[in-house]
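Here the complex is missing one protein chain, while the rest keep their positions.
What follows is chain A.
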Amino acid sequence: MTQKFENPVVELLFQLADDDYLFSYRGSEWLGLAPHIEEDVAFSSITQDTMGHATVYYRLLEGLGLGAADSLAHIRPAAERKNSILVERPNGEGCYMENPRYDWAYAVARSYIYTTAKKIKIDSLKSSSDQSLAEAAVKISMELYYHLLHWKTWFVQLFNATEEARNRMTKALEKVVADSGDLFSFGDAASEITNASLIESEQVLLNRWTEYVKPVFETIKVAVPTFGKPERNGRNGEHTNELQDAIDTMSEVYATDLAAAW
């Protein structure tokens, strides 16, 4: 039996919100660990902006009667999350609290792919049939400009640096691409989302992304990656165990007192 999606804007908002929430969480785990202090300032600033974007989407959901934004962000279990697999993956081995052995090449590759995909979606959302979403997209787009500039610089410079840097970036990019099968997917709600003209179709966005990143991939002499069919589709609530761990850590303080005003 096919699932019906009565309100496709809710489906899309959860996908956008959960993507930015998890991407921001993974970014925040890098705080104090980035390769140098200027990067620590930049990365944490991007992470803060991104959590702001998640908040914008969760507040729109709150306005649609789905519950308080904070509880939508913190309390929903992994099975209800609609983020892509790419953003839930840990930063590497270890934990930020002790002995983190995070991989900077992976951080750069993931951030570049995620941020360029976000750019393509945000541009399309500017013409969304949903007025609130279209207005939010205009706002987010102006901040995203700086994020794109940042990750593009790292991505190109590391690929074109030493042989070791190139090898590490190549491996990191392979790992990112393997997890990006659902990045442009809208899951089972895809036709309802597209039919409601909330955003353009998966294929249109994917083609546009390929064109958008092509000049950058030419600079690093790497073919633009193609994403396979996802093993798990995060848009349908299919996730790795790593997601629940991330949610538990992120919501630990909030969950200690659900009635408190923060």
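In the analysis below, a residue touches a chain if its C-beta (ideal position, glycine included) is under 8 Å from a C-beta of that chain, and two chains touch if they have at least 3 such contacts; residues count from 1.
In this text, contacts and distances are computed from a predicted model.
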Exercise. Quick one: the chain not pictured, UniProt calls it what, "Ring-1,2-phenylacetyl-CoA epoxidase subunit PaaD", "ATP-binding protein", "Phosphonate ABC transporter, permease protein PhnE" or "Nitrite/sulfite reductase"?
Worked result: "Ring-1,2-phenylacetyl-CoA epoxidase subunit PaaD"
For this session: Using the definition of touch stated at the top, determine which of A:Leu72, A:Ala136 or A:Leu183 touches the missing chain.
Result: A:Ala136
Exercise. Among the options A:Glu38, A:Glu98, A:Glu164 or A:Asp257, which residue touches the chain absent from this view?
Worked result: A:Glu38
Problem set entry | Residue among A:Gly52, A:Pro100 or A:Pro225 touching the omitted chain | A:Gly52
For this session: In the full complex, which bits of chain A touch the chain not displayed? Write them out.
Result: 38, 41-42, 45-46, 48-53, 55-56, 132, 135-136, 138-143, 145-146, 149-150
